[in-house]
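Note that one protein chain of the assembly has been removed; the remaining protein chains are unaltered in position.
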Amino acid sequence: MAEAIYPRILHARLRGQLSYRASFLLDCLAQAVAQGGEVVVILVLFNRVTALGGFSVDEVLLVYALASTAFGLSDLFAGQLNALPAYIREGTFDVLLLRPLGTLPQVMVSDLPLKRIGRVFTGLVVLGYALPHNDVVWTPWSVGLLVVTPVAGSVIFSGIWVVACSVCFWLVDGQELANTVTYGSNTFTSYPISVYSGWLRRLMAFVVPGAFVAYYPALALLDKPDPLGGPGWLGWVGPVVAVLVAGLAGLVWKTAVRHYRGTGS
Amino acid sequence: MVAGTATNVVFGLLRVAVLLAALGSTASGRIAGYDVAATVTYVWLGQGLLAFVVLWGDSALANRIRSGDVVVDLYRPWDLQTALLAEDLGRAAYCAVTRLVPPVVVGALLFPFRWPAPERWPVFVVSAVLAVLVSFGMRFLVNASTFWLLDNRGVVALHGVGTGILCGLNVPLDFFPEWARFALWFTPMPAIMQSPIDVFIGHGSLWLVVGHQVFWAAALFGVGKVVLARAVRKVVVQGG
């Protein structure tokens, strides 16, 4: 019964949108193309070079596809957190506090702009191209990894989103800073982390655990040694990282809401 | 302003990393005339120009058309298009200090940077202003489409995607294949961003680049004028 509430809210949200079919399709397309912008960059670069950070074009596309699918999935739900500043400003967040449900899931399902499916679509299309063009050895394990990776990745992205957007409870214009982290992670994870160096890589790959979204799982699928010397098992721990990130995100959100209600600072 | 610059800096760092990795995997260490310094300069100047020319997110006029407030604007004793342009130039002048300079300074401090020769500075200023004019011309047309399409999100999305990829924000247009570069110079896209960058780092023929910008700035302003005149007739006839 309790589980049925959120699907029902989502279902009701969906019905509203499908009434504007034409603009819905255009929106969908725009999202797909927006997410696909990076593909153009990758193809243009490989028009001039043969490898990027030790990866071929098809390998980079695989990393990109896994990251994009994961980001698209997280955008479906966590993307709604971008509305948080408006909810706080307009008092909608107070209304969510009046209901006998958690605030985070309520925000996440408060709207479901289906157009964001467009981003997932781009990821899946590129995945459909990249998989047959790489030497992936198909075993039950690799199939499992391929299915789990976008899901774990989307949980990681969602966690990043929650943590970043929690800033909005403290800062009035925290949204743009949050976008830097969320959309920055989207761009970061689209390339092998061997492309980056120094503190930028340490920060975005491990502090913000972007490396576990697509890079390590892609290495495992390709059965390719990490040019940076990381052990092979890193490709399989995505779900564990996802669980840790989700737990941390939950804690941060709780602290943020506590601050909003006034027991914080 | 701080948050916006932070975004520019983070994306600047990511872009520089990807492009330098590409340079690093070539034998010569350069692509299409871009060495490390030129690439770095390209990225940081682009991050600064992004807010200066306003690539996306200008919907003020569209909102006023949708709400009907535009009627008030049309009956004022001014030319709406020129008034909006003046406003946009004022905004750009402010943005030059708050949004254009900071990413460039960050890039110049952290990376090998290429400053233009002294005699190129005035040309760069002209080219940057022309970039605003071209960007304004396109944004004006996108917004004005609301006169005919109440839901112009499709147009807005196309404009956003087109400028994002084709004006030279994410990857230098010189990296594109020959045929694509050739085709792009028949569009106003390079004039919004790649042109002032080319002037700054000394790529291409100065006069050709600026001439292309002048042409598109004038052409888009002219088309905008015609479109607005038609829109006014429509508003007058249909009462908004």
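Here the chain labels run A and B in written order, and each chain numbers its own residues starting at 1.
In the analysis below, a contact is a pair of C-beta atoms (placed from the backbone, for glycine too) under 8 Å apart; a residue touches a chain by one contact, two chains touch by 3 or more.
Simple rule for what comes next: contacts and distances are computed from a predicted model.
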Quiz item: Given the options "Ger(X)C family spore germination protein", "diguanylate cyclase", "Amino acid/amide ABC transporter membrane protein 1, HAAT family" or "ABC-2 type transport system ATP-binding protein", which would UniProt use as the protein name of the unshown chain?
Solution: "ABC-2 type transport system ATP-binding protein"
Exercise. Name every displayed chain that the left-out chain is in contact with.
Key: A
Exercise. Tell me which residue among A:Ala4, A:Val137 or A:Val207 touches the hidden chain in the full complex.
Key: A:Ala4
Quiz prompt | Identified contact with the non-displayed chain, of A:Leu101, A:Val125 or A:Val243 | solution = A:Leu101
Self-check item: Missing-partner contacts on subunit A, residue numbers
Solution: 1-2, 4-5, 8-9, 12-13, 15-16, 90-92, 94-95, 97-101, 258, 261-263, 265
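Throughout what follows, only the chains that are shown with their structure count from here on.
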Quiz prompt | Contacting residues of subunit B [partner subunit A, same complex] | solution = 3-4, 6-7, 10-11, 13-14, 17-19, 21-22, 25-26, 31-32, 151, 153-154, 157-158, 160-161, 164-165, 170-171, 175-177
Self-check item: subunit A - residues contacting subunit B, complex
Solution: 20, 23, 26-27, 29-30, 33-34, 37-38, 40-41, 44-45, 47-53, 173-177, 179-180, 184, 187-188, 191, 194-197, 200
